[in-house]
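So the structure is just underneath, and the comments pick up after that.
Left out: one protein chain. Kept in place: all the others.
And now, chain A:
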Amino acid sequence: MICLLSTRRFLTAAQIATTVPGYEHDPDDPRDHEAFQRKFERDKAELRELGVPLETGTASAFDTEPGYRIAAREYALPDIQLEPDEAAAVGIAARLWRHAGLAAAASSGLAKLRAAGIDIDPSATLGVEPVVTVDPAFAPLTTAARDRRTVAFDYRVPEGDAPTSRRLEPWGVVCWRGRWYVVGHDLDREATRCFRLSRIVGQVRLTGKPGSYEPPAGVDLISHVARWSGPVERTGRATVLVRPGRAAGLRRWAREVEPTADGDKLVLPFADPDGLAASVVGYGADVRVLDPPEVREAVIQRLKEIATRHEAASVSAR
């Protein structure tokens, strides 16, 4: 390694073998030579994994054997100066991964910054700590999106019976409201789709070659996810009667509360009658809907179905 770092020439495997302790072998003994080659290949892969930019080429036009050298320009971390508050921020950032997938990468990245002369205060805090967790599909999908490789995976929505198999050109991974999604071009649906990472079943398979597609220029990944889970406007108003001291959860949402002889009259904002009916029904006999009729009807309908289902359940439970 250090041998390669200090040379500007390409060295062939044979040249490296003669100078590096541990690589000694008899090149004329096929078994010994094969063992060396295996070890050499493994070490090359190891170096590349560490981030060592290993270049292949030949030292001169007369060489037929490929040679190796380290691209010195690309080897080193570029000069980076961080103010104390910036160094603190990166230290805190690295800690976010302590529970999750990229913990090892974060700490080795941090070690490189320290080696670049940056002092990082391990006790710094920012007052608010995000706790990061990622799904197992996070690592393969970010890799695939970075390398532009097509992926295949099995996907199960909670209301579906069985997972369906999907093929996707992933453009990127998005964290929206604490959940992870992948956005990309769905090859079977021929359309842009987003998938929740927690619903991916089993392994993500990298099926395409690197660089096999190009995401649309300037694509706004967040907008594809947020479109389906944006905030709702509660423009409807319902009036309900609540027993005194009961249904605290509904009272928190009330725009108006008026005590009456029959109980407290609440005005509740709502987006869709069925959604409001579901929360009202939760409070059982503590709440009665006065208005509007569609909410009142939705509540009665729900109560009837619940009563029927549990009448039968109650009989069978005895």
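A few comments on the model shown:
Just so we're on the same page, a residue touches a chain if its C-beta (ideal position, glycine included) is under 8 Å from a C-beta of that chain, and two chains touch if they have at least 3 such contacts; residues count from 1.
The definition used in the following text is that contacts and distances are computed from a predicted model.
When the listed names "YafY family protein", "RNA polymerase, sigma subunit, ECF family", "Branched-chain amino acid ABC transporter permease" or "Solute-binding protein" are checked against UniProt, the chain not shown comes out as "YafY family protein".
Note on the undisplayed chain: of the listed residues A:A35, A:I80 or A:V201, the one touching it is A:I80.
Within the whole complex, the absent chain has one touching residue among A:P27, A:G202 or A:G249, and that is A:G249. Looking at A:E159, A:E190, A:E214 or A:E233, the residue that reaches the missing chain in the full complex is A:E159. Looking at A:A14, A:A35 or A:A111, the residue that reaches the missing chain in the full complex is A:A111. Take chain A: the residues that touch the chain left off the picture are 1-3, 5-6, 19-21, 42, 45-47, 49-53, 74-83, 85-90, 92-94, 96-97, 99-100, 102-103, 105-117, 122, 125-133, 142-143, 145-146, 158-159, 161, 170-179, 198-199, 221-222, 226, 247-249, 251-252, 277-279, 281-285, 287-288, 296, 299-300, 302-307, 309-311, 313-314, 317-318.
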